[in-house]
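Here the complex is missing one protein chain, while the rest keep their positions.
Letters A, B and C mark the chains as written, and numbering starts fresh at 1 in each.
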Amino acid sequence: MNQYIKTLVDQGKLDIVLQKNRWKFDQTPYIISGPCSVESEEMIVDWAVKLRDLGVTALRGGAFKPCTYPVKKAIGNWKEGLREDGLKFLISAREESGLPIVSEIMDARQINELSMDAIDVIQVGTRNFQNYSLLDELGKLDKVILLKRGTWGTIDEILGAVERILVGGNSKVAICLRGVVGMPSYRHVFPSTRWAPDLMMIPALKELCEIPIIYDPSHATGYSNFVAPISKAAMALGADGLTIESHPDPVNSISDPDQAVSIDTLGSILKDIYER
Amino acid sequence: MNQYIKTLVDQGKLDIVLQKNRWKFDQTPYIISGPCSVESEEMIVDWAVKLRDLGVTALRGGAFKPCTYPVKKAIGNWKEGLREDGLKFLISAREESGLPIVSEIMDARQINELSMDAIDVIQVGTRNFQNYSLLDELGKLDKVILLKRGTWGTIDEILGAVERILVGGNSKVAICLRGVVGMPSYRHVFPSTRWAPDLMMIPALKELCEIPIIYDPSHATGYSNFVAPISKAAMALGADGLTIESHPDPVNSISDPDQAVSIDTLGSILKDIYER
Amino acid sequence: MNQYIKTLVDQGKLDIVLQKNRWKFDQTPYIISGPCSVESEEMIVDWAVKLRDLGVTALRGGAFKPCTYPVKKAIGNWKEGLREDGLKFLISAREESGLPIVSEIMDARQINELSMDAIDVIQVGTRNFQNYSLLDELGKLDKVILLKRGTWGTIDEILGAVERILVGGNSKVAICLRGVVGMPSYRHVFPSTRWAPDLMMIPALKELCEIPIIYDPSHATGYSNFVAPISKAAMALGADGLTIESHPDPVNSISDPDQAVSIDTLGSILKDIYER
Partner (left out) sequence: MNQYIKTLVDQGKLDIVLQKNRWKFDQTPYIISGPCSVESEEMIVDWAVKLRDLGVTALRGGAFKPCTYPVKKAIGNWKEGLREDGLKFLISAREESGLPIVSEIMDARQINELSMDAIDVIQVGTRNFQNYSLLDELGKLDKVILLKRGTWGTIDEILGAVERILVGGNSKVAICLRGVVGMPSYRHVFPSTRWAPDLMMIPALKELCEIPIIYDPSHATGYSNFVAPISKAAMALGADGLTIESHPDPVNSISDPDQAVSIDTLGSILKDIYER
């Protein structure tokens, strides 16, 4: 065992995360895709069917969609998400496509009958990576939790956050790695890039524990041209799956237009992964 | 006005934070000090009186104390803080010393009669820097909010989080800057350092807005020997105040023993600041 | 063309690097391997033959071997390299194995008959990435130059350094990407890691220019366990080749014992790459 991790175990800080034979996704690679945000019932249902036909494993779509700056004017019914309506549309999308639903919960108070009905895999967003009140509640559920790394979660912080959910009794936890801060020099050349992919975290975590890892190439780069090569690299590094932002019309996406990929790009990424 | 900020204003994303003549601390420099965590009633009351006599402006002390790894065994009554008891002891400390109380709230559900009675300045901790459910609730209060920067809050994220509180109607917001990730090379030489102070953020924010800035030299460095020089530097850069972790017996502090300063070090920092 | 690059071209700062149909390696993937440092004639000759039999394209081995701290006592004949003797042993290794030789020149004064005879591909080391006096001299030669990125070369600095060699008239330039500074949090867990791989630079440069890219997984990570997965990732991202530190007995390597891989690991990396 790694010497540093051994010390943490000896101090009683970290042990559950390190037990063997733990929960795995029933299917790998586990490929999640969908738009950043649910934009309408028709849009999400149609897209879900197209993604299923392409070989995607699960549908992602944000019903609650936090933004860096507060959204002051609604775009139609959309204001940092379609919220409850978004959840209802996700249920429709699952019914039509058969795909399980991955979506974000931002607050313990959002855990209710509707959200638990709509969501199969609860995503903890980057901003709530260490929202311990939320993690404590998720530890009490019998649902898969996809814990997204904060924009600079350290190794300690990642393991500590996973341990916190496991302590509550829920063993169905996967880590979602994404881009982090700390890398200069790209943004003035490629304006939509804001993060460093930090792909090395995949073999690093694989050496320390057996928690499944989903890699998010879209929020690793912020730039759609980099999504395909980074996806292949993440799989080559041992990721158990990917979550890729896709959109029927990327340029007109409500959020992150430079980041989502088209159906064609997604298709070629999947082809490359399944044919390896 | 800065060109980038002007674009954000034109897009309707950022305007409240930029209005002039807004709230200020009634006293500057505003020097906050105290232990990371309230350890007992006697400890916090005695320490508050000593700090007041030294010229400190406000007492900090954590009643709720989140740790990187979940604390599984209580140390006496302490388990990630003394919680409700901690709040009661802070009330005693205020009564004895006359100092206002700065303490953290981690969750909207912790806003209740006891906490609102005990806390004069509500601290949003690093981990909850972008916990929007919490920020939304704090925006409805008539209390000073000390918003701590995440371990890598970008300029956008800092301004966006402040705007979010202001949108709710609460104008009493100060930013607490602290260390961030992204700097290698210190930790193997000085093991308790974990962050980069990023002092340049002080003049950067001062050029963009008039929100008061409190600088935290303790969580900027993680190493008590660096606290005095970094404190002086922060004041030279235009900070409105400091929050310095201090402890009657730093080495035996429950949390962060390498980081807290003694009464003597704190005294010499204050002397330097007040005599300038 | 990328908007930022267009501006540089319009300013006359960058144009040669962007011309099409330029020099390529005659064989891809171009796989370079060998020890950090030539340790003896027998060692390097034997190792060269083994590498050739494994399918390696070129032999690397340092005759001049700069260290972070000055080496004050020679280890046998070795003092920051075997120097002239090292060059002679590399000639023997080429004769026995048929592999072309990749080795470092640190100073314009080291360009002489012996070094030009011994070295087929001149490596510019990380520390001399922007040693313009050296780059100017290399621009006058008719030899392949492998320009290693500084431990934080920005995109601008990489393109500027390549342009500087090309301006001199030598078009045979390849970029060697390696790890950079700016990523915390690994070293206290994996002590030999010192850098961040920054794999995203591969697709970034590929979008901007057609200069061949060799990726160095050994100096990207500093840790032999990460060399295989990072190698595969670099190839998946579009690198034209790799340079992998290998050693007959890694643990007893004169320099970087935690970083070199064994013949078995190298074999499995090559198998994976050639079979894709």
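The rule is short, and it goes like this: a contact is a pair of C-beta atoms (placed from the backbone, for glycine too) under 8 Å apart; a residue touches a chain by one contact, two chains touch by 3 or more.
All values derive from a computational prediction rather than experimental measurement.
Listed by label, the shown chains that the missing chain touches in the whole complex are A, B, C. Only one of C:160, C:203, C:229 or C:250 touches the chain withheld from this view, namely C:160. Per the touch definition above, the residue from A:86, A:182 or A:197 contacting the chain not shown is A:182. Interface note: of B:230, B:254 or B:270, the residue touching the hidden chain in the full complex is B:230.
Only one residue in the set C:2, C:40 or C:131 touches the chain that does not appear here, and it is C:131. Taking the whole complex into account, chain A touches the unshown chain at residues 181-185, 187-188, 191, 194.
Seen across the whole complex, the unshown chain contacts chain C at 8, 12-14, 66-70, 72-73, 106-109, 127-133, 150-152, 154, 156-157, 159-160, 163-164, 167, 180-182. Across the interface with the omitted chain, chain B contributes residues 2, 4-5, 154-156, 182-186, 188-190, 193, 196-200, 202-204, 207-208, 221, 225-226, 229-230, 232-238, 276.
Assume only the chains that are shown with their structure count from here on.
Between the CA-based centres of chain A and chain B the separation comes to 31 Å, rounded to the whole angstrom. Chain B and chain C have CA centres that are 46 Å apart.
Among the residues of chain A, those in touch with two or more other chains are 154, 156, 182.
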